[in-house]
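The structure appears right after this line, and notes come after that.
Here the complex is missing one protein chain, while the rest keep their positions.
For reference, chains read A and B in written order, and residue numbers begin at 1 within each chain.
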Amino acid sequence: MRVAIVNNQAPFVRGGAELLAEWLHDKLREYGHQAEIVRLPFQWNPCEKVLDHMLAARFVRLPNVDRVVALKFPAYYVPHDDKVMWLLHQFRQVYDLWGTPYQDFPDTPTGHRIRDAVIAADQFYLQEVRRIYTNSKIVGHRLNYYNGFGSDVLYPPLFDSDRCYCDDYRDYFFFPSRITAGKRQHVAAAAMAHVSGDARLVIAGQPETAQDLDRVMSVIHQHGLENRVEVIPRWITEEEKRRLLAGSRGVVYLPYGEDSYGYVTLEAFHARKPVITLADSGGVMELVEDGHNGRVVAGERDLALAMDELSGERVLAESLGQAALETIDRLKISWDRVIECLTK
Amino acid sequence: MSNEVNRMRIAWFTPLSTRSAIGEFSVHVTAELAKLANVEIWTSDEPPYHATDLTVVGYSGNSVDLNVLDHREVIIYNMGDYLPFHGHMHSVARRYPGVVILHDRVLHHLYAGMWLTETEQLPQAYVERMRMYYGHAGEKVARESLEGKRQPVWECDEEVLRYPLYEEAIVNARGVVTHSERQAAEIRQKWWGPVSSLHLPCYHEALRRVDDTFTKPPDGRIHIVTVGHVNPNKQIHRVVGLIAADEELAKRVHYTVVGPDDGFLDYVSDLRRLVDRHSDRVSIEILGWRPHDELEELMAKADLFVNLRYPSMEGSSASLMQQLAYARPVLCFDTGFFGELPDDAVARVQAGDFGQAAVTLKELVQDSGRRRRIGERGRQVAASYDERSYAAGLINVIQQSRHATPALSFVDSVAQELGHMQVDDRLPIFDEIAGDFGRVLTL
Partner (left out) sequence: MIVRDLVRAMRERDHEVDTVEIPFLSTWDTMLEQMLAIRMMDVSDAADILVAIRTPSYLLRHPNKRLWFIHHHRGAYDLWGTPYQDIPSTPEGLAVRDAIVAADQIYLNEAKRIFTNSKIVANRLSEFNGIDGDVLYPPLGEPDRFVSREAEDYVFYPCRITGHKRQYLAVEAAIHLATDVRIVIAGAPDSPEQLDPLREIIGNSGLEDRVELIPRWITEDEKADLVSRSLGVLYIPFLEDSYGYVTLEAFHAHKPVITCADSGGTLEIIEDGVNGFVVAPDPVQLARAIDSLRSNPIEAANMGQRAHSTLLAKGISWDRVVENLLA
């Protein structure tokens, strides 16, 4: 069938949703469908623009398309008789972030009115969707809680998961991710101060700002961890990442309150590596189960204990890693399933 | 302009029952219109129907067949203030916008009836609409009428004029036709689409049936006739009063009131009692509804028609045109459509001035020459308002409406989406769109 993948566009920004749209596009073609990505500009400042772009979506016409797969607000308002959502994002500012320090939306009469319109629009237009899938349980729960719509979880697979491989279980833990406050590489580094065994830590990723890199480096210097913690402060290639992953004892991944499990987690699982994470990492825990395929711990010291345990017992790392690999099938994270769900 | 050669397909919605004056109007006008376009008549009522050669399509509010309307260039809705004839039509008009011909200015009884009694039990809709169109005052009146805290507004002839509810009929129209310029001007203040006024036609056949004799009738009395639904607005009781109060009038006239008398039962019984009270001195009969032929005979025998509607319902009157066709003077107030006729074509008196009406009535009774002059002039004017000119006027309206349709339907689409989003009307998006597209679209 002819599928249009509908997404937002904030020009020059390319994040997880853009990647996913591209992967989905390529996979749909692989499975014999015709696919196109449709990207609609979205600007949300000032807040009145949110409403403008919602209305814009309602009047976009998509001729010659059998099925629409919509990913985000407000692009998912594009009208079509056969629309399926693979919901990555609602407009969280007016839902779970409303009333929190992360609201990022004006608390003015206008702001309130726009918020009301978003909620009313979701309430009305989501009814015309044939089926709703979400990329994580959290997004699904939020949708149900705030708007009363049910959905099924459809976990986004990696594009080329067969490129992930397991080599060995050496003495270092790997933390690949953009270096930001939210990803909390500095906490992983701080935990290394409490590690008693041989464990090392390799942190790799483009720092978002100089300050973010500083935050990590100063922890390292403060605790004299220069020999224990290696930082690669740049974007690394897929090759490099897989190689480092393949040889690691496990992955440490500590993002704060994420919506989805993160590709890092999934990559680790494909490479048969256990993942150590914190209890407030949000979506990561949809994949990671403490003691089964990784560790979920409360703070720095427990983090250190977990790393010690795994570095002390290679067999434990291997068996958790094996369970991690099996988790992928258990949770049905596959393109077969994705394509089947989105095109049936 | 090859497309112009193709005839337009018009779907004409109307009551068609023989009990409907609008039905009669429709068969006359569509016969003319059919010379210029392909017309089919859509009706939701039951036979017997006025005679027509055109295709008649029966429908109800929920017919599936309605989707053929997507293939008509124009749809015309003849709206009037009577639920049995216009209820279904209204619900179709909501889904298939078209040109609305307002036969009555006041449609309050239609909508109150629709929302409160028969078709839909939605009192909330009534209160909401009254608020939407008439603000707080309207809402209060609606609520209190429903709660029995006052006499229902739909029973108060004067007051209901302030809450006509015709707005409801034209909300998503593509064009509006009224039968008085005054009403057209009023609507243009509130509604941005094309609005035109056309003269109600005087049917050709009515013109043919002229009785030329102005001779004294056998019984010597001057025959005065009031035609139409018997209701307080026609002020029949006042006419009875002023005949009874004047010795000469009482002796010289015979007053016939003919038309359906089942609408305002209390009024009718009061009227009959009033007539009875004066029965020794006056010659007055209230006949109720009479079949068409008999009605025509009565009208042909009239020397004078009395049409003292007050307060003005602001609509126009098909019966007025027929009356004019008989070349008999019409005594009327200077309101609504009556005010728009040339001075010498009617015997017109300042609105509500019954004293003057009495004087003028007497003058007309006394002066046959005057009756003849006014009558003939009236007939001349009526003759100029025939079905053909109405149909031609309607074609113009249709062309304007078709030209305005892309803009109107654009506005409707946008409004609909913003409605689904329940957008607060204080948000700037409305001005933004109006600003951008106001310069682009012309109506």
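Just so we're on the same page, a residue touches a chain if its C-beta (ideal position, glycine included) is under 8 Å from a C-beta of that chain, and two chains touch if they have at least 3 such contacts.
Since we're looking at a predicted model, the values are computed, not measured.
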{"item": "Residue among B:177, B:258 or B:404 that touches the chain left out of view", "value": "B:404"}
{"item": "Sole residue of B:184, B:415 or B:433 that reaches the chain not shown, by the stated touch rule", "value": "B:433"}
{"item": "Absent-chain interface as seen on chain B, which is shown", "value": "1-4, 73, 399-400, 402-407, 410, 413-414, 433, 436-437, 439-442"}
{"item": "Residues from chain A at the interface with the omitted partner, ascending", "value": "9-12, 38-41, 43, 45, 49, 52-53, 55-63"}
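Heads up, the rule we're going with is that only the chains that are shown with their structure count from here on.
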{"item": "Whole-Å gap separating chain A and chain B, where each centre is the average of the chain's CA atoms", "value": "67"}
{"item": "Chain A - residues contacting chain B, complex", "value": "48, 51-52, 54-55, 58-59, 109-110, 113-114, 116-117, 120-121, 124-125"}
{"item": "For the chain B and chain A complex, residues of the former touching the latter", "value": "413-414, 417-418, 420-424, 426-429, 432"}
